[in-house]
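Missing here: one protein chain of the complex. Every other protein chain is in place.
Chains here go by letter, A and B, matching the order in which they are written, and residues are numbered from 1 within each.
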Amino acid sequence: MPAWFTPERMTWLFRVNPALKFAVFLLLLFITLFNRNLPLAAWLAVLSAILLYGFSGYSAKKLALLSIPIALSFASSFITMALFGKGDTVLWQWGIFKISEESIRHGLLLGTKSLSFGFTGFAFLLTVEPVLFFYAMMQQFRLPSKYAYSFIASIRLLPVIAEEIQVRSNALKVRGITFSRGVRGVGERIRSYTVPLFAQSIRRAQRIAIAMEAKQYQMGAARTYFYSTSYSRHDAIFLAVMAVSVAAVFWLSFGVPY
Amino acid sequence: MKPLDTAAGSCTDEALSLRKLRLKFPGEDSLLFKDLSFSVKKGEKVLLLGPSGCGKSTLLQVASGIVPRSFELPMKSEAIDLPSSWGFVFQDPDTQFCMPYVDEELAFVLENLAVPQEEMPERIEAVLRRVGLQLTDVHTPILELSQGMKQRLALASVLLMEPDVLFLDEPSALLDPEGTEQIWSSIRDAAADKTVVIVEHKIEQITGWIDRVVLFTDHGEILADGPPDTVFREHRPELIRYGIWYPGVWEDYVRSEGFLQLMRDRPGTGDSRIVELESFTGWRGKRAVIHAEKADVAEGSWIAVLGENGSGKSSLLLSMIQLLKTTGTLTVDGRTVIQKKRRRTLPDGLSLVFQNPELQFVANSLFEELTVSMHTLNPEEAEKRAYGLLKRFSLPEDGKRHPYQLSVGQKRRLSVATALTGNTQVLLLDEPTFGQDARNTFVMLETLETLRRNGLTIVMVTHDLEIADHFATHQWHIADGRLMSCEKTGGAAHARLVHS
Partner (left out) sequence: MKKLTFTDLLITIMVGVVFGILMKFWDDLYTAIKPVLPVARQLLYGMWFMNGVFAFLLIRKPGVALIASIAGAGLSAFIGHGLGVLIYGAAQGLAAELLFAAFRYRKFSIPFAGLAGVASCAASFGLDLIYGYADLETWALIVKYGLRAVSAFIFTGVFAVLVIRALEATGVTNSIRPVAKEEYSLLDR
C-alpha cells in the first residue's frame, strides 16, 4: 500500500478478522440494497458514517478528501431522480423537468443509499490489509487459493502499473517522442499509453503465473499459511457492537414515530 | 508429463531427456529447434553455452516442462522425459515475484510445500543469509530492491524448494563480482548432489565446477558436447566463430588485431568539462539514494561506474538525466540544468539506456523502434541506418517483430542500439553488456569506442572489470549511495581499489 494509505492510529476495527468483517459489511450492504424505506436508509448512512469517521483511524483531512466523490454521488443520484422520477403530487414543472413529492423522496432514498455504500466500502477498505484479507478468506471461508493468489498478485501489480505509467512517460521523454497539439495530441497520447500498458500488464501477469507455478504452486493442492488468521475476542466484540448498532438503526427507523 | 515411449538408454539414471525436439514460435516461419536431442544425467552439472538468441532460455523452459504446461508453444518430440522436482531461476528479475514483500514471497514457496507455519520465519532468515541478501527487515517491499538484490531473492526462493533439478537462467547476470562469487558458492553448496542445468555467459566462476558443456550454434543445433576442458580446448575456432565466451577470451581479444588497431594511438579526452556535479544528490521520495560531492566528466571520456548491487549506480544515471528528483548543481556543456519538480523535457545533450531494456521501448517493431528517434534524417537514410544497426547487433534482420518478442540479450542490444540513433553529447548506459555473448559484447564496445572517437562522452555502469580496465578512461566507484572516488584508468589508486 502506498504511504498515503497508512492510518494515523490502529483502531479496534483493524484487529477484527478481515473475512468476518467482510461478511458483516456485506450483510450491511445487502440491507441497504434491498431497503426501500427512507428513514432506514438514512440511519444506515449514519451508522456507516460513524464507522468510517470514528473508527478507521485516518485523519479528518484524508477522510474529507475521500468523501468528495461520495458526496457527489449523493448529489447526482438525488438530483436525477428528483428531476426525472415518476410522481403525481407535482410541486414544480418546467419543460421536461418535473419535481414531485414522490420523486424527491425517491431521490433522497437513492442518495442516502449511495452514502451508505460509499462509507461502508471505505470503512472496510481502509481498515484491511489486502494480503491478510485473502489469507482470511482462504482460511475462514475456504476461498480456493487460485483466486486468492490471483487477486494478491494482481493487486501487487497495481503499484507496478502506476509506476509503469511513469516509466512510459520517462521512456517517451528519453526517446524524444513528442505529441501534436490539441485533440490529435490527446488521441496520440491515449494510444501511446493504453495499448503498451495493457500489453505490459498482460505479459507481466503471464510471467508471474509461470513463475508461481515454477515455485511449485498447484491449483487445489493442500497448503499451509504464513499468516494464520483465526477468530479472537475482538471478533466477538465486533459482532456484538454491530448487532446492537443494527438493532438500534432498525428501532430508530421503525420504532420511533415521526 | 509422461514419456511417449521409454526408449532404451533413458533409464533411471537420467534426470531429463528430450529426443528429436521440434519447436517454433507461433507466427514465425522457421523452427527454433529442429530435431534437437538433449539429455542430462542425474547429479550432472551442465552448462549451456551459445550465442545470444540461439534458444537457451527456451530450451530450459521445455526441459522443465514450463513449456507447454504453463504456456503453450507449438512443439513435438519423439520422447520426452522430464524431472518432477525442479526449481527455476528466470532471466528477468522483475517478473518472478507474486507477493508484495520479501518474507511473504519466500513464505509462498514454503506454503506450496506445506511447511508448518512455525518453521517458516527461521527458514526464511536462513535462506536469505545463504544467498547474501542482508536486509534490516525481512518485511521489505520487493519493489524497493535493486535489480541485483532481486536476483538473489529469486535464487533464495528456489533454494527453499530443495529441488532435485535446478534450472538457472543467467542467475548472476546483474550481480557485482562479489555477489557473483557468493551466488555461485551458495549454489555449489546447495546443489552439490543435485542436477544443475545452467545458462550463463559469465563463466569464469563455474568452469571448475561443471562436468559438461553443451555448445549451441546460432540455429539451435548442438555443436559440441563434453567436459569443459576438452570443449574449450578442441573447439576454440568454433567458440571464436560463434562469439561464445570461454575462459581466457579477454586475453585473446586484447591481443587480437582488431583491438590493437582500435587502441593504437587512442585519442585521449578533451580539455573541456561536459558534465559537472557539485553537492549533487538524487532522491527517491525522502531518501537520498546517491550523493556526489564534486565530480566532472571531460568531453570524450568513457567513464565506468562501478559499485556493489544496490549502491546507487542506476540512481546516479537517473538523477543525472533528471528522472529522479535532485538537488545541488548539475551543469551540462556549460549550461546549468534547472531542476524543476515536474519537467516536460530532459536536459539537452544527455541520453539514457535503462537497466531494464524493456523500459526503453516505445514502438511496435524493431525497425520502427530504431527509426523513431531519427527525425533529423530523411526516410531512406533512416531506413538504411536502421537495417545497418540490426545487422551489426545481430538482431532479426527483417525488423518486423515486436521488441518484446526477443530473447533477453537481444532486447538489451536493441535498447542500446536505439540510443545510438539520436544526437547526443553524453550517453548514459546502465549495464549495456549484461547477458551478451562475447561477439556482441565486443561489437558493442567497439561501436561505442568509435562513437567516442567522434566526440561522444560515455558514462557506463558495469560490473565487468575487464571492460572498465580495457575500454574506460576513468572509473568512478560508488558505495552506499556516495560517489567515493574518480580515478583515471590504470592509476595507482585504481590498482589499490581493484585489488583490495
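Basically, a contact is a pair of C-beta atoms (placed from the backbone, for glycine too) under 8 Å apart; a residue touches a chain by one contact, two chains touch by 3 or more.
Given the structure is predicted, the values throughout are model-derived calculations rather than measurements.
Asks: For the full complex, can you list every visible chain touched by the one that's not shown?
Replies: A, B
Asks: Any idea which of A:92, A:147 or A:254 touches the chain not displayed?
Replies: Selected residue, touching the omitted chain: A:147.
Asks: Which of A:12, A:84 or A:251 touches the chain that is not shown?
Replies: From the options A:12, A:84 or A:251, the contact with the absent chain belongs to A:84.
Asks: So which bits of chain B touch the chain we can't see?
Replies: 22-27, 31, 70-76, 364, 401-402, 404-405
Asks: For chain A, which positions touch the chain that isn't shown here?
Replies: Answer for chain A: residues 26, 29-30, 32-33, 36, 66, 69-70, 72-73, 75-76, 79-81, 83-86, 96, 98, 106, 109-110, 114, 116-118, 120-122, 124-125, 146-147, 149-151, 153-155, 157-158, 161, 191, 194-196, 198-199, 201-206, 208-210, 212-213, 217, 219 touch the chain left out.
One rule holds for everything that comes next: only the chains that are shown with their structure count from here on.
Asks: Counting in whole Å, what is the centre-to-centre distance of chain A and chain B, each centre being its mean C-alpha position?
Replies: Centre-to-centre distance between chain A and chain B: 41 Å.
Asks: Provide the residue numbers of chain A that touch chain B in the complex, in ascending order.
Replies: Residues of chain A touching chain B: 131, 149, 152-153, 156, 159-160, 163, 167, 170-177, 192, 196, 199-200, 203-204, 206-218, 221-226, 228.
Asks: So in the complex, which bits of chain B are touching chain A?
Replies: 64, 66, 69-71, 87-88, 90, 92, 95-100, 103-104, 107-117, 120, 143, 157-158, 161, 321, 323, 344-346, 351-352, 354, 358-362, 372-373, 375, 404, 418, 422
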